[in-house]
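Note that one protein chain is taken out, while the other chains of the complex remain in position.
The block that comes next holds subunit A.
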Amino acid sequence: MDQYEPGRLTPPQLAAVRRSLRSGRAALTRRSLLRASAGGVLTAGGLGALSACGIPAAGRTPGGTAADDRSAREKTVNFSNWTEYIDVDDSGKRHPTLAAFQRKTGITVRYTEDINDNNEFFGKIKPQLAAGQETGRDLIVLTDWLAARLIRLGWVQKLDPVNLPHAFAGLSPQFRTPDWDPGRAYSYPWQAISTVIAYNKKALNGIEVRSVSDLLDNPRLKGRVGFLSEMRDSVGMTLLDMGKDPADFTDDDYDAAIARLQKAVDKGQIRRFTGNDYTADLAKGDFAACVAWAGDVVQLKADSPDVDFIIPDSGYVTSTDNMLIPNKARHKTNAERLIDFFYEPEQAAALAAYINYVTPVDNVKPWLAKIDRDAADNPLIVPDKAMQAKSHAFRSLSQKEETAYEEKFAKLTGA
């Protein structure tokens, strides 16, 4: 307001200023009018810009799902996988199975370990796939509920069975007809994961743990029990414990399982819901027992002899990590040949011997026995009949169910 210092203004200007102030219309000078209208334009423009944003509906990928397949011209395939989920040689840099693939087919695999978390990875590739653009990846590995979501959204391509003879013949019957991809039209499992109960002998100090009920109810384990932040694993194991089948349950069953877990949270029984980081808690003994992934436990056992696992009598939850070809991938045929390659028993055995997860390939046992006899006899890697009978998959969810269930589970874990 310096410019209105009385001394610098002529008397008529001063009178005008006073008049306009008195009549309460000080705002309506030419300048402020201009400013107001400019502000109005900006606001309108801003609102327009706000309205223009938004995400198009899925499943309507402009120009179809497939891109021009350059497989024949470019002998490469871009493979995105989880960290530490493939064999590594002694130098720590090369992957023997991928090298064998190149020797056999002449196709170079550009292998990237850029998947750490299903949800995060979905957030990463969502913008491109929603906009109908390529992701720069020809083959990705995702856990089945996310694979189901991508199939539902129409963001992955149908596989060509002609390129998948070994995969078709070798896939273990247990994994042939998931309800979200019957007959495996879009996906093939990379590895399967068993969700079991792991414990630390030293921390348990003689307390017996045989079931999820023990985890939830035994007061001597208060504050030393861990569950997984993966909704399907934690709720699935609880459902099994309550005598329900995760492959076939109702909303009420789900709510009952959440209520059962909530009770344990409220009384301080459950210490934390964790991702992969539970392994540290378990090895240190901060967790006396927890819901865990068997592949981790096999590896953990090698380092800390106190850690072991049990499979509850009520059964365990099995999920798979699946290879998928995203829309607009540039090297679809090469990717299919890579999928098929890992279904040759010899390669599947080499992979299973190294990473200790459940192999989805049938008849791998004799090949695996040649490399590692202990691994071949380990039901966590090659499930026997008894193991297979206890295995339960979590049924696929509709989009509505998925949102509602995740919301409820988020509340349970403190939002």
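In the analysis below, a contact is a pair of C-beta atoms (placed from the backbone, for glycine too) under 8 Å apart; a residue touches a chain by one contact, two chains touch by 3 or more; residues count from 1.
Just so it is clear, contacts and distances are computed from a predicted model.
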Among "Carbon-monoxide dehydrogenase small subunit", "ABC transporter permease", "Cell shape-determining protein MreC" or "Nitrite/sulfite reductase", the UniProt name of the subunit that does not appear here: "ABC transporter permease"
Hidden-chain contact residue, picked from the options A:G64, A:G183, A:G268 or A:P366: A:G268
Selected residue (touches chain absent from view) among A:H95, A:R110 or A:K222: A:K222
Interface with the undisplayed chain - residues on subunit A: 46, 49-59, 117, 119-120, 122-123, 130, 152-153, 222-224, 265, 268, 270-273, 277, 280-281, 284-286, 399, 403, 406-407, 410, 412-415
